[in-house]
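A short worksheet on the structure shown next.
The complex appears here without one of its protein chains, the remainder shown in place.
So, subunit A:
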Amino acid sequence: MRRRRVDPAAGARAGALPEAIAALSRSLPSGPSPEIFRRAKFDRPEATSALWQLLFRVLSPLPAGNALASIALEVQARLVKSALCSQGYPRLALAQLPEDGSKGSRELLLALSWLLARGPVPEQMLAQTRVPLGDEMTVCQCEALASLGPPAPHLEAEGPVDVRHVQWLMGKLRFRWRQLVSSQQEQCALLSKIHLYTRGCHSDQNLGHLSVTEAEMLRDPEGGQKLLRTLEHESRRLEAVLAWRRAEPVFWQWMDTVLGTCAPEAPAAASQPTFLPWVPECGDGELELVARELQTLEEELREAVERRRVAWEAKARGCGRGPEWSAARRASRETVEKELGALQRCWEQDSGPAPAHGPHRLVRREDGAAGDRDLRAAELIRTLRSQEACLEAVLRQLQGQCRQELAGLAGALPGLIWIPPPGR
């Protein structure tokens, strides 16, 4: 941790704090000037709208773009409140702030600090807008076909929906899946060719060949210049983040004083934070489903275990007793415990010692040799195959459940027409 040498006359924090705040503001995208931070400490109104906008940038799940900039301040403020609320932000004063940006900058500063304390915000934002120099493929499934937002309520609202419409949509979806498969195969083939033809070009021996981005740069120097500028811009931001990390402790001392100037809040009665009417309910439906599955499993297990236990006891009585016998049993018990423990860890840990998240740079090597930290395609393929098998099993089971439910419904509601569930 670097501490700036300051002259003893000034306070120990004198030099370091502005430096820390300046680094912070440089490390955030369109970060407000350090002056805003200072004003916010004193709850000056003019600092409010800049902080609303910053919080909106930080909390918005969508990537930055012109679309974001055009959203009105009130809407931004409301979204910020809702997002903070859903993350469990404890301060109630924030929910009560007016949305026109007229006051509340100190509360907003506290909210920002709360977010900064909970996670590596500047790094995350930087990673979102990162310049990919290579041809990247994500390892986790997260963004594979992520939907673009809450399903919009269908516009033709009234009246029952014709089942043929549903079937038509389903057919359309299947067609799109097939299209995706063939486009992707082609893209892989082309990518592989480009990698093959440019082998030996890259200055970095580890990589060995150019990526599409790099080849594009050679084909289009203007684009190349742009890329270069973006790259340098990103490097400046990175330097700012590093400076921020080094100067951080000073910032937290200061934030404690800011918090100190706020009056403690009275415990909430039944104040509901505002929420938006069209927010989809995170319903109980999900949990209900899981409950049912677990219950079925429990039933199945109970039966099987009983049966086997009885059979085993009968058999065990036949075999002799002895020290080897009990030693063997103990060994078995230990093995089983260990295995089950490992299984439990699979879901207990949020993100296990798992294969990395996020994008990986594709590199073609004839021998497929890879370093320690690199992933091999073959291994990934194995993992994906088992994932596929797992998901297929889940799907089949769900389809079975759907059919059962429908049978039940058909009985309960006369006149109900059977819809084949959206299947393969």
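Observations on the model:
Heads up, the rule we're going with is that contacts are C-beta pairs under 8 Å (C-beta built on N, C-alpha and C of every residue); 3 or more make two chains touch, one makes a residue touch a chain; residues count from 1.
Rule of thumb we're sticking to: contacts and distances are computed from a predicted model.
A single chain of the complex does not appear, and UniProt lists its protein name as "Tubulin epsilon and delta complex 2", one of "Beta-hexosaminidase", "Histidine-containing phosphotransfer protein", "Tubulin epsilon and delta complex 2" or "Glutaredoxin-C13". Of the candidate positions A:16, A:59, A:77 or A:108, contact with the unshown chain belongs to A:59. Interface note for the absent chain: among A:46, A:74, A:100 or A:265, the touching residue is A:265.
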